[in-house]
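Missing here is one protein chain; the remaining ones are kept as they sit in the complex.
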Amino acid sequence: MTATLRHARYVLSENPVTAFAFALFFLLALCAALGPALAPFDPLASDTAEALTGPSAAHWFGTDQLGRDILSRIVVATRLDLGIAVTSVALAFGIGTLVGLAAGYCGGWIDRIVGRAVDTIMAFPLFVLAMGIVAALGNNVANIVYATAIINLPIYARLSRSEANVRRNAGFVEAARLCGNGEARIVLAQLLPNIMPLMMVQVSLTLGYAILNAAGLSFIGLGVRPPTAEWGIMVAEGASFIVSGEWWVAFFPGIVLMAAVFCFNLMGDGLRDIVDPQRRT
Amino acid sequence: MIVLRRLATALPVIAGVIVVTFLLTRALPGDPAVYFAGPAATTQAIEEIRHRLGFDRTLPVQFLDYLQRLEHGDLGTSLTTGQPVTTELLTRLPASAELMLLALFLSVAIAVPLGIAAAMRPGSPVDHVCRIVTTAGVSLPTFFTGLLLVYVFYYLLGVAPAPLGRLDVFDSAPPQHSGFYLIDSLLAGDFETFRAALGQLVLPGATMAIFTLAPLARITRAAMLGALGSEFIRTARASGLARHRIVFVYAFRNAVLPVITTLGMVFSFMLGANVLVEKVFAWPGLGSYAVEALIASDYAPVQGFVLMMALLYVLLNLVIDLVYGLVDPRVRVEA
Partner (left out) sequence: MRRRDFLKRTAAAAGTAATAGYVFPARAQSHKDTLLTLSEGGPNNLDVMGVGTNRPGYEASWNTYDRLVTYGVKKDADGNDHYDSAKIAPELAESWDLGDMSVTFKLRKDAKFHDGTPVTTKDVKWSFDRAMTIGGAPTFQFAAGSMQKPEQFVTVDDYTFRIDFLRKDKLTMPDLTVPSAVVINSELAKKHATDKDPWAMDWLKNNEAGGGAFRVEKWTPGQELIYQRFDEWKSGPVPKIQRVIWRIVPSAGNRRALIERGDADISVDLPPKDVAEMANDKKLTVVGSLIESALIYLSMNVKIPPFDNVKVRQAVAYAIPYQKIMDAAMFGRGKPMFGSPGEVTTTEWPQPTPYVTDLAKAKQLLAEAGLPGGFETTLSFDLGYAVTQEPLCVLVQESLAQIGIKVTLNKVPGANWRAEFSKKTLPLLANVFGAWLDFPEYFFYWNYHGQNSLFNDMSYQNPAMDKLIDAARFETDPKKYDEEVEGFITIAFTDVPRIPVFQPWLDVAMQKNVTGYRYWFHRQLDYRQLAKT
């Protein structure tokens, strides 16, 4: 454990960009945890007299078209966006990895069915599939999470399947079998921990993609319902004010969204460096 | 032989896509019968229209009917535009294809050199800048990037042409051969139209390219690093070959393989970004068509679009596999 930490510290010191990404992630997590407590104003309170005022001492990030404080909305949205990202990725990872492991380890018809199902999902233009699911089921947070989870499932399934395939007849697996471990136990206790590092990398990349997905859905009109504060919908709504010069309505949520996704992507790279020296990129 | 075998494995996937799309579109809210019946229609009139259009039959019956029509290449008619879906898809396909291919070209032209440069000096500021720039590109929502580009280059600087679609209002399309304005205008020797079409393509193409820089650059860098660290490169270096020869002639050729495989993934990334970019730039392609139809709960275009995309995807993977087989002699030997 300490060896990993030492190695982690080494990698971070070598790579200031990765260190920055981790620091940013902790900041975001803090925001999400503390949430509304940090917001200076009520994120839902409108004040039309103060609508569309630029960044000032009272409103650091300015106000939107209904006079709501943008900084407060961004802070409160952190919880929602990270929540959407983490939940959907957890679902995709959980189901996808288990299914993929089973397919790769057992082979045979399970492998074939899983393979076909995964291929079918991947044959759809994924964003359109997400749009379709949300449009059919209704646009609320739960459905956005489900839709994002479904379109990200195949990546995990494929990855874990190929990894399980490679390690199926490895030494440690044989040893475990000899010890009398059941198949399920081998998959969960032996294979899963082995591929965890690789999956962690993928998880951090998918986290970023989940947030962008929600933003794209908001732009089409299938995102979260108003007046919920969510980075993506704030950017989508603010986009129409760019031309008229109220750049801050879209800019600040956009920067924060970009920072979060950026941070997840860089963390993915960094994690790859930490956990698997062979695959260092 | 390989082609046939791959196509055979693709069939169940296509079947799955057809079924899922059918069910999904039937689950969409909205009642086309009410839409057709028009304003001030009585419930009786609506029921009549529902019967006339066949929406009162059970799902399995409707599905069989859909399959039958599919056999004849009839993808139905769009509610919102009133045109047959097949015609619309075929008319709009070149618009989207031209945009995506140009974006892919731009993306490769920027990402690959960046990746190589980063690989040649790992850990240096160049490497970090490459990582930051490409990751930044993929971290912004595509529609936001598009709108920003329009704002800066069209509205503020006046450098780019108006985001009015494939051609400016006062230009007319070149005589149709491939549907790709760039190719058709060159075939007709019309350089003015070529310039005009290219001008309209740059901003939306750049928007999509920015989004796909990251995966390409990352893979190029990783592949180059792997290739540069391998034994045969060490031998070449020891033998005293010139630096750029080693990098470009030997290392790059070997590194290009994973890049080709990634192109498939990048292309499907683009299909997703396509929808948003086309909306921003009023691009008359498949993406904007599908989005409008989906929002309007217009079954036929959505089903047709997804089917076409799935077919394209299968075809693309096939092409990539074949190219891979051509480029990598090891694959050929094994097969």
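Quick notes on this structure:
A and B are the chain letters, set down in written order, and residue numbers restart from 1 in every chain.
Keep in mind that, in the parts below, a residue touches a chain if its C-beta (ideal position, glycine included) is under 8 Å from a C-beta of that chain, and two chains touch if they have at least 3 such contacts.
As the structure is a prediction and not an experimental result, all values here were calculated from the model.
Considering the complete complex, the chain that is not shown touches A, B. Checked against the full complex, the candidates B:60, B:82 or B:189 give a single residue touching the omitted chain, namely B:82. Only one of B:122, B:199 or B:226 touches the chain withheld from this view, namely B:199. Summary of contacts with the chain left out: across A:89, A:187, A:242 or A:261, the touching residue is A:242. For the options A:40, A:54, A:94 or A:227, the residue in contact with the chain missing from this view is A:227. The chain not shown here touches subunit B at positions 29-31, 34-41, 45, 79-83, 88, 147, 150-151, 154-155, 158-165, 168-170, 192, 195-196, 198-199, 202, 279-280, 282, 284, 288-289, 292, 295-298. Panel shows subunit A; residues 44-46, 48-49, 51, 65-67, 135, 139, 221, 225-227, 239-240, 242-244 of it touch the chain omitted from the view.
Assume only the chains that are shown with their structure count from here on.
For subunit B in complex with subunit A, the residues that touch the partner chain are 12-14, 16-17, 20-21, 24-25, 27-29, 123, 128, 131-132, 135-136, 138-144, 147-148, 151, 155, 214, 218, 221-222, 225, 268, 271-276, 279, 290-291, 294-295, 297, 302, 305-306, 309-310, 313-314. Residues of subunit A touching subunit B in their complex: 14-17, 116-117, 119-120, 122-129, 131-133, 135-138, 208, 212, 215-216, 219-221, 232, 235-236, 239, 242-243, 250, 254, 257-259, 261-262, 265-266, 269, 281.
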